[in-house]
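After the structure tokens below, expect a handful of questions from me.
Here the complex is missing a single protein chain, while all its other protein chains stay put.
Moving on, here comes chain A:
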């Protein structure tokens, strides 16, 4: 009952708030929403403790399987799924605390939406049924569209919310098409049950089913070429909502791909091209996101592209298809969630204080926000992989696993993306908070506004969530036992037959004890130091690039010319985005075809 209760609490609280919230004073609404999310977190924490002694499976309505044949719909709480749901609740709590003072004008509807969003994401992480996964996918997507268009922070680009909606919904419909194809061959909808029926299915059906289902998840994960919606949506969406988008919603897409592969397809070896396709998409996503991140001046878009880049690394971590690297990816995901949430909250503080998140406009003006200054410095360092941050630990574990499979390129890829994304944030820190470098040409035109801005202090409710999350992300790699716990969780996650036994036969076995990654090696520390140094170099070129010798200016010009068509592709044109999506489906299918 715990898992069902964890999903029911936020839904019930949302219903109460939606029905009666308009008559309740704002503090009551805030308190009720925060309490509900905290209760969800406690229930999920309890489930997580239970899941260590074997996957917790609950059949809705008591429709249990008989003799391995199921007619019911299970909720499956294994350590990874539950941990991810817990992360959703923690980030939602941070977002709610931040919005106490950030959103003075919102009423209970906003809180109800956040609660439903939490329920949708937790359900998506915990369901063991493919069709339910589609329904939860749509539930969280629909709420995400509303939250994006609700009080848009950039009225001029509100059509970004519409593009987000159309692209994600189309992805969801392709997922449903894939589900129908899998159902037609297996007669099952449960993840484990479909896997059992795939053995005899024709190759073309497996291929079409896998590619179509995965397409929807990859749209959510913002993998290239399905990523176009992400930056537009993040620019429009209110900052507390961006925390949930970037911190966990996007990553849920990667989680769903991994879950589908191991719970359903790995056993029958029914998707042989998965490693190849995820690796190629991951590399493209990591590099494109990192380059566009550095090219941005709009802080929220910059952070959004950095999320795309990190999702690319996560995809590479999954593409290795082994537990060791998946444990590293989970480490990476946790660290990223903390630091990205903190940075978005920092961007929200900037927006709240200066009514702008443009790096040029804000040049040298951020110094008064002491805590936000530190958030951006620490955030830049963590993003660039400073030991012992979670990003560094996860990256080191993934690199070790990649080394075992001969994927030597994972290390340089991690170095480049971390240096570029971390360097971009450090550049923002130098420009906005330290006033380094020359102010931009048009900055003086905006100065008249400055007096009209109220310079009241930022309240603690807007500061403390970011501080706590940054500290957590920074210290994550040093938490004793976390590496081992994640490695064990990954071992359980990648055990497809164990998953099927737990779901269909009710077999509960303790999570296997796995060895954690050996992080305290000179190699990992050296790579960590090198990436941080490279990030500072990237930031320095961004700030003091005009001091470089003249021939190097030409290199900058060439880079800009080379980037122009890439930027032009991110046009905000809905038709273009959907065309890219179709091309991506064709690409995925081509990778799944049996070729060497």
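Heads up, the rule we're going with is that a residue touches a chain if its C-beta (ideal position, glycine included) is under 8 Å from a C-beta of that chain, and two chains touch if they have at least 3 such contacts; residues count from 1.
By definition in this document, contacts and distances are computed from a predicted model.
Its record in UniProt calls the unshown chain "Sodium:proton antiporter", which is the match among "ABC transporter ATP-binding protein", "Electron transfer flavoprotein small subunit", "Multiple sugar transport system permease protein" or "Sodium:proton antiporter". When the full complex is taken into account, the listed residue touching the unshown chain is A:235, out of A:235, A:381 or A:527.
Touch with the chain that is not drawn comes from one residue among A:30, A:78, A:138 or A:324, which is A:138. From the set A:58, A:251, A:358 or A:399, the residue in touch with the chain omitted from the display is A:358, counting the whole complex. Annotation for chain A: contacts to the undisplayed chain at residues 131, 135, 138, 141-142, 145-146, 149, 152, 154-162, 165-166, 169-170, 173, 176-177, 180-181, 183-184, 189, 232, 235, 295-298, 301, 357-358, 360-361, 437-441, 542, 545-546, 553, 556, 560, 567, 570-576, 578-579, 582.
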